[in-house]
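Only a part of the assembly is drawn; its chains keep their places, and the rest are absent.
The letters A and B name the chains in turn, as written, and every chain counts its residues from 1.
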Amino acid sequence: MNLFYLIDIFAVAVCAITATLEAGRKEMDLFGVLVVGLVSGVGGGTVRDLLLGRLPVFWVADETYVVSALSAGTASFFIARRMHLPANFFLIPDAIGMALFTVIGTGIALQLGFSWLIAALMGVVTAVCGGIIRDILCNEIPLIFRTEIYATASLAGALLMVALSRSGVSYNIASIAVMLVIVAIRLSAIRWHIHLPKLKTKID
Amino acid sequence: MNLFYLIDIFAVAVCAITATLEAGRKEMDLFGVLVVGLVSGVGGGTVRDLLLGRLPVFWVADETYVVSALSAGTASFFIARRMHLPANFFLIPDAIGMALFTVIGTGIALQLGFSWLIAALMGVVTAVCGGIIRDILCNEIPLIFRTEIYATASLAGALLMVALSRSGVSYNIASIAVMLVIVAIRLSAIRWHIHLPKLKTKID
C-alpha cells in the first residue's frame, strides 16, 4: 500500500465522477451513468494493458479500482440530482488524475522494457483513452481532440518521464516532477485558452 | 454437444437478427448489415475474453458462432426487405439470449477463479457489450443506457448466479434458475415500463 497506489485509485474515482456528470446531460439512467463512469475511469489503463498484452487487465486483477469507480459514480449521481455543481469544479482534480495516469502508463511500459516512443505513447493512451471512450458512448466527437492543450500536456510529461528515467533519476522523484509539469501545462492552457493550431481541410 | 452450447449458438443468432434490423434503419448495405450483426452477436463475449485474457477469443477458436451469426443475418436481411416485422417480434428471444449470455459470462469467470464482483461484471459485459457496439456503429447513444431495466436485470441475475454457485448449487440448476429470473425481470420491466431513475445533471 504505497502513495502512488492510493493516488491511482483516487484518479480512477475522479474520472468516474466527471464522466457521471457528462452522462447526466444525456439523460441516461443510473445504470448507464455507472457504466460510463466505470469505463471512463478504467478505460485508459485497459487499452494500455490490451496493447501491451498484460492480461487479465489491471482492474480484473485488482477489483479495488472497480469498487472505487462505482462508489464515486453512485455518490455523484445522487449528489448531482440535488445540487448545482460549477462546471469547472473538477478541472484541478481532473488535471491531477490525467498527470498521474500519464506517469503510471509510461512507467509500466518502461519497466516492461519497451522503447521510449512506445512508453510515451502508453502514457498518453492511459491518460486519454478513458475520456475518448466516454465521449464515444455519449455520441460526441471526443473532447480532447478539440479542447485546450490536454493530451499534448500528457505527451510532454511522458517524454520528460522517459528522459528523466534514462538519466538515472529515481522513479519517485521523476514521477513527482512530471506530475507537476503536466498539471502546470494543463492549468496554464485552461487559464489562457491556449490551443494547438486547428486544421480546416480545404479538400473538396 | 450439450444443451447450453446449442442455446449459446441460438443466442448469438438472435442478437445478429435484431442488430440486422436496427442496421437496416440506417440504410446500410448488405455487408454493413452483416458486420453489425456479427459484431453484435459475438461482441459481448469478445470483450469478456479480451479483459480476462482468454485468447484467441471464443469465436476465433470455434467458428460455429461466426457461421450462426452470418447465416441468421443474411436470412433476416432478405426477409426484412419483403415483409413488415412488428417491432416487438424479438423481445422474448432477445430477453432469453441476454439471460443466457449473462449465465455464460458469469460462469466462465467463476470457473477461472475470479472474485464475485469480477464474475458478475463479466456476466453483464457478455450480455450487453454486443448491443453497445451495435449502437456505436449505428451512431446512436447505446439504447441500454436509456431503456427499461435491461442491464440491471442482467446484473441481478449475475449476482444470483454467484450466490447460488457459492452455496453449492449445481451449475445446471443455477443456470436455469438465473435465466428464469432474468427473463421474468426483463419482461416485467417491458410490460409495465419500469425504469431506473434518470439523472438530469444540473451542472452549468
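Here, a contact is a pair of C-beta atoms (placed from the backbone, for glycine too) under 8 Å apart; a residue touches a chain by one contact, two chains touch by 3 or more.
Predicted model only: the values in this text are computed from it and were never measured.
Note on stoichiometry: the full complex in this file contains 3 copies of its one protein sequence, with 2 placed in the shown coordinates.
Following the convention adopted for this analysis, only the chains that are shown with their structure count from here on.
Mean C-alpha positions place chain A and chain B at a centre distance of 29 Å. Residues 50-53, 55, 114-115, 117-118, 121, 132, 136, 139-142, 144-146, 151-152, 155, 195-204 of chain B are the ones that touch chain A when the two sit in their complex.
The residues of chain A lying in touch with chain B in their complex are 20-33, 35-36, 46, 50, 55-57, 60, 63, 66-67, 77, 80-81, 83-87, 136-139.
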